[in-house]
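Just one protein chain is left out here, and the rest sit where they should.
Moving on, here comes chain A:
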Amino acid sequence: MSVNRFIGRCMITLIMLTFFTSLGFSAEGDPARGKALFIGNISFEEGGAPCLACHGIAGVGFAGHSNYGPDLTAVHENFGAEGVAGILQSLPFPSMEAIYINRPLTEAEQLDLAAYFSQTSQLSVVPSNAILALQVSCLVIAILGITFLIGLRRMRATRQPLIDNQRNLVNKGGLQ
């Protein structure tokens, strides 16, 4: 296992090296790659969890919309390029530290993410919870409705209807 993993690591480093040499160690990140890293289509090299596991962001649809951490759509606008770079370097938040302390982001990954964030800040479409809430409530109503319909057949009482019938007859004057 460990040998396999070692070989795997070497391969990845080799590929990365060729990749970086071809780019000539550009300081500019690749936003498309950043997005892939954010969503988790490409895993972080050190094995950290993808950002989308906790953070929502515009442009990835409802399926990937998480709200455990704050929405990161406007993070570039709020903190500026330097701020974002600083945060990505150390991820200094209590809940994130625990996850990333042993799995830090590589420099290339930081650059890619920063590049991605600088793009998303221009996106004005902030994912709305309203549609999701509507969908969920429709689903809940449908499930409750089905349960109710099934419940109509379940456990019909016997005695009370007999009494009620009798009372109805008496009320209508049919019986004394």
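By our rule, a contact is a pair of C-beta atoms (placed from the backbone, for glycine too) under 8 Å apart; a residue touches a chain by one contact, two chains touch by 3 or more; residues count from 1.
Keep in mind that, in the parts below, contacts and distances are computed from a predicted model.
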What is the missing chain called in its UniProt entry, if the choices are "Alpha-E domain-containing protein", "Branched-chain amino acid ABC transporter permease", "Respiratory nitrate reductase beta subunit" or "ATP-binding cassette domain-containing protein"?
"Respiratory nitrate reductase beta subunit"
Touching the absent chain in the whole complex: find that residue among A:98, A:130 or A:155.
A:155
List the chain A residues touching the unshown chain?
150, 153-160, 162-163, 166, 175
